[in-house]
Every structure is written in C-alpha cells, then in structure tokens.
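A single protein chain has been omitted from the complex, and every remaining protein chain is retained in its original position.
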Amino acid sequence: MSHPAPASPPAAPTPRGHYRAEPLWVPWLCLAPFILTTVVFLAWPLLQSVLLAFKQTYGPRNAVWVGLENFTFLFRDPLFWKAVGNTALFALGSVFVQLPLSLGLAMLLNRPGLRGRAVFRLVFFAPSLVGLVFVGLLFSLMFAPRTGLVNTVLHGVFPAFDPEFPWLEVYIMPALILAALWLYVGFNMVYFLAALQNVPEELLEAASLDGAGPWQRFRHVVLPEIIPIASFVVLMSLLGSLQLFELPFVLLNGGGGPDNRGLTVVMYLYQTGFITGDLGYASAIGWVLALGMAMFAFAQKRFIRRHEEN
Amino acid sequence: MDIPLSRRRALLLGPIYVALTFCAILTLVPFAWLICAAFKTNADVFAHNFLPMGDGFLGVAWDRLTVANFERLFTELGIGRAIANSVMLSAVSALVATFFCALGGYALAKFNFKGRSFILSLVLASLVIPGSLLMAPGYKLIHDLGLLDTYAGLLLPGISPAFGIFLFRQAMVNAAPTALIESARIDGAGELRIFFTIILPLVRPMVGAYLMITFLGSWNNFIGPQIILQDPSRFPLSVAINQLRGMYGTDYGLIMSGTLVSIAPVLALFLLLQKEFISGLTSGAVKG
Partner (left out) sequence: MSLFARLRQVYTLTTPAVWILAALGLIAAAVVFSRPASRPEGLVFWLFSRSHQEAYQPVLKKWNAARPTPASTVTDLLLDGGALERRLLSGFMSGTPVADLVELERGMAGRAFSGPVEDIGFVDLTERLREEGLMDTINAPSFGPWTSRGRIFGLPHDVHPVLLAYRSDIVEAAGIDLSTVETWDDFFRLMRPLMTDENGDGRPDRYILNFWATNGDVLEAMVLQAGGGFFDDHDRLALDTEINARVVATLATWTGGPGRISVDAPEFSAPGNTLRLRGVVLASIMPDWLAGVWKMDLPELAGKVKLMPLPAWEKGGRRTSVQGGTMLGISRRSADPEAAWEFAKRLYLDRETHAKFFASTTIIPPVRSSWDHPVFARPDPYFGGQPVGTMFIEQAAHVPRRASSPYNALARSRLNDVLLALVARVNREQITDPEVLLPETRRLLSEAQTAVQTLIHRNVFLRTEAP
C-alpha cells in the first residue's frame, strides 16, 4: 500500500503542537447525503407503509382502514406460510449448501504453491457479473425436462435418473438453490479466500507438528480466524435469501410456479401489492419480513460482540 | 509422518487441480452455451445445445454460425444508445455512491460525536429493510417529486446506500489509525485534505470493491429503470435486453448476443479492479 506524501501546510496553519479537536460539523456534513436520502427515500415511504399496513387499498387513492385485519389474515393465510416455507428452504440451502461449497473452494484455492489462482478465481466469480434476465432465461432452459442440459447430463451419467425430472414443476426451490449456487458461489468464495489469507501459515505448521489432523486444524486454527468474516457472509447470505425475488421472478415468468412451489415472501408481497393492488396487505407482509430480518441481524451483532469479548 | 507439511501439500496439489478444474468447467458451461447461442440463428438455438452439428470441421456446421444477431442489435434495435445510457448511469452512480459512502463511513468510523450510535443503528436498520416494502410508496414519491422518467429519479435514491456506509465504516475502523489523523490535524491539515490524502488511499481496496459493486448493481438493475424511466431512448442496456423478450416469440439468439454485449464491459472493469475488489470486498467484513 502506498503511503501518502506528508501533507504540506495549508494557508492558515494552526500552531504546531497544539491539539485541534475534531470539528463537530465534519461528521454531520459527511453523513448529510446519507441522512437526506434516508429521510426522503426511506423514512418517508416507510412511514407511509406503516400506515398502509392497517388499511386495505386499491392503489394509494382507495384506502379503507381495517385495523389489524391484515395481520390477523396474514397469520392464517396459507399462501403466506407457503411462501415463508419456500423462502426458508432457500435460505437453508444458501447457508448449508452454498456457503460450505464456497468455503471449500476457497480452501482449495488457498493451497500454498497453487498456480493459476487468479484464473480460477476469475472463473468462479464470473457468474455474478451476469444480469438476472439472462440467468432466469438460461436456467429455465437448463432445467427443462428431457432436452434441458441438467437432465440430459444427469441421465447420461446416471442412466437411472429420470430424464423427465420435473425441476420447474415440483422441485422449484432445489432448482433455485442450484441456480443461486452457480450465481453466487464464487462471490462468497472471494470473502472466504480473503479470510483464509489472514490465517497465519506458522500457526498451521505448528498445529500440524503438534499432530493435529485436518479437521482439528480447521476447527481450532482456521475457524476462529475466519469467524468474523464467516458470520458476516452468513448474515448477508441470509438476508439476501429472505429477500429472494428477482431470480424466481424471471425464472418463473413472474408467477409463483405450479402450486406456488416457487413463491417467495417478497414475490407474494409484490403480487399482492402490485398485481392485486392491495398495498396495505403487501405492507403487512413487508413488515413481518423486516421484523424477521432484523432478528437475524441482531443475532449476528450479538454473536460477534461475544466473539470479540472472548 | 516425516514428510514436511510443505512437501505433503505439494503432493496433494494434483487432486486439487482436478477438483478445481471440474468446478471451473461446471461454472463455464452456461457461458459456453451463451456464446454459442449468440452466434446461432434462432432455429439452431432450438435444435442444438451448443454448436450446430453438421458436416464441417469436427462435425460442427461452422457455416451456420452468424453475426447477424449483433448486426441487428446495433442497427435495427439501436443498442448503442442504450449502452451509452448504461455507461453513464452506472459510472455516475458508482462514483457518486462510492464518494458519499466513503465520507459517511469515515464519519462513523473516526469521529466521536453525539448521535453516532444512533446513525450507526440507522444504517444497520436500513440494511434490513426489504426494498420491496418501499417499492410502492417510493414510486409515488418519485412521481410527486417530479423525478419520474428522469435519470435523477433513478440516481438520487442510491447516492448513499446504507450498505456502502457500513462497508466503508468497517474498512476504516481498522485501516485508518486514529493517531495518524490526529497528528495530521496537529500539523494543521484541513479536514478535506485529511480525507483525500490520508483516508482514501488507506481504503483504496474498498474504493475499488465498492465501485465494482455499485457499477455492477446499477448495470444489471432492470426492475428499477423499467418502472421509473418511460422514454425508450433513456432505457439502459438491461431494460433494452429485457425488452427483447417479446410477448409473442422469443428470439434467443438476439437476447444472448445482447447479453454478451452487456457482460463485456463489466468483465473488463472486473479484470481491471480484480485485486482491489477482492481485498476490498472482504475488508468490510473483518470486524463485525
């Protein structure tokens, strides 16, 4: 990292050696763009959506106060719970399938003496450069029964595999998890790779000399070092998963798929808000989701604080 | 047992190459499909997964490959204008957001002021608010502010995202020693000078990473511009490509060539920024 040249004295220098306190207005000026846009484009609409959650609407012009009806209906709305289930499944897939794979790839790439690391890293990262329009279109073709690449290859390798395996009819969430795997595995790998580079090589050598096996080395040397980044990645991945929308939206042409097997919470929110026009109910859904997400964020913060104290 | 760790590791590299190559091929298959499709006629897209089979070299009908899709993109569909729009939108939003986020992150990381913890919780809270919750009231707001069908309507809400503030704050907490800033102040350096000559160079990787993130996000965003922009001559590339998915008939060759055109610039930027991007992306996550 290049060190900056020592700053030349400004026009009106303060006396050398005199401690100048940090000016009070600087942080506020620095934060002004954030505060302004947050108030205008976040707080104000948010306030409106709070009010909306207690109304039934047809667009913003037709609104009838319904009190808690949106929330009471929400808790017995089978479609909402279906969306919650699907979204949770995807989140589990992200955290327990995608992230371990990302970590695994990162560990492979982190081997000392490995050549072509930059090329592999570029290759794995490349999918996240691609727009979702393409990803949706591509995977709707790849998961097609009989002719789709996924089934053709699986059937070719394992003849027992049904070439008509109905990915996009029955196994929509697994298909989405696979598509997301392709899309984001490299992205998360990059985080892990950087985290792993913080693990001191001598520590690993020492552990190895002490007779620690690979798992023990991972558990006691690698894991503690990467925990801060790993927990951040888990949180980001969780929050992203809970807001899953565009990928299934493009993949399933805007619908929830057969029997709403691909319906996610945000998709349901979008459908009720923009298609049925009930912004009130949509806001109620949004608030329940936001609450859930806030809980995860809070949990991560607590976890990290505890980790730092140790 | 006596083999040193480094030797053992060298022996293990073979299978690792195999595993990595296998994964790399899996990752690249869709790209291969994309590139093949971009150079095929629509009929061949339907008939063949990759290259059209025929009696040419290697059993591939090379003569059936065509650049007609690209010609149509640039002449008939005037995608050039969309590219200019996209470059403008993405570059401006990336530069502006990076600058303001760096400023905001700096304030949160290196200043002790009343209300800091409040602002920090505000940042964290904004992080967990689902964007879709704001879609409807936000659209109405853009309209009420007279920003509908303007680039400002698209750019303004994103000039200082909470995510960026958070990333820069995390990066600066560690990277910029408070002592350095204080001694600069003692030396009489102005606040702007401190920010530009001391702070920004220290978080150079994060600048690269965040530029890339915002550029990419704005480059591939298609729901936002599709709602806010009305005039097709203002459409960015992502919307123009999405428009290619007509209602009655899907021209895969055309869409794939458009996608190829749209990937090229971000790929170039990524190659340029790769090193900084990767170290920057992660420095934000080091401390929670």
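Letters A and B mark the chains as written, and numbering starts fresh at 1 in each.
Note that a residue touches a chain if its C-beta (ideal position, glycine included) is under 8 Å from a C-beta of that chain, and two chains touch if they have at least 3 such contacts.
As the structure is a prediction and not an experimental result, all values here were calculated from the model.
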Omitted chain - touching chains that are shown: A, B
Residue in contact with the excluded chain [from A:S140, A:N188 or A:Q300]: A:S140
Among B:R72, B:R116 or B:R204, the residue in touch with the chain that has been omitted: B:R204
Options B:R64, B:K110, B:R185 or B:R234, residue touching the unrepresented chain: B:R234
Residue ranges of subunit A at the interface with the undisplayed chain: 2, 4-5, 56, 58-62, 64, 66, 73, 78, 140-141, 144-148, 169, 254-260, 274-278
Residues from subunit B at the interface with the omitted partner, ascending: 42-43, 45-47, 81, 84-85, 87-88, 91-92, 94-95, 98, 136, 139-140, 143, 148-149, 196-197, 200-201, 204, 207-208, 211-212, 215, 226-227, 230-234, 239, 242-243, 245-250, 252, 269, 272-273, 276
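Basically, only the chains that are shown with their structure count from here on.
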Subunit A-facing residues of subunit B, complex: 5-6, 9-10, 12-13, 16-17, 19-20, 23-24, 26-31, 33-34, 49, 100-101, 103-104, 106-108, 111-113, 116, 119, 122-138, 140-141, 156-160, 162, 165, 182, 184-191, 193-194, 197-198, 201-202, 204, 216, 219-220, 222-223, 238, 241-242, 245, 252, 255-256, 259, 262-263, 266-267, 270-271, 274, 278-279, 281-288
Residue numbers on subunit A that touch subunit B, as the complex places them: 1-7, 9-10, 13-14, 16-20, 22-24, 26-28, 30-31, 33-35, 37-38, 40-42, 44-46, 48-49, 52, 60, 105, 108-109, 111-114, 118, 120-134, 137-138, 142, 149, 152, 182, 186, 190-191, 193-195, 198, 204-205, 208-209, 228-229, 231-233, 239, 242-243, 245-246, 266, 269-270, 273-274, 279, 282-283, 286-287, 289-290, 293-294, 296-297, 300-301, 303-305, 307-308
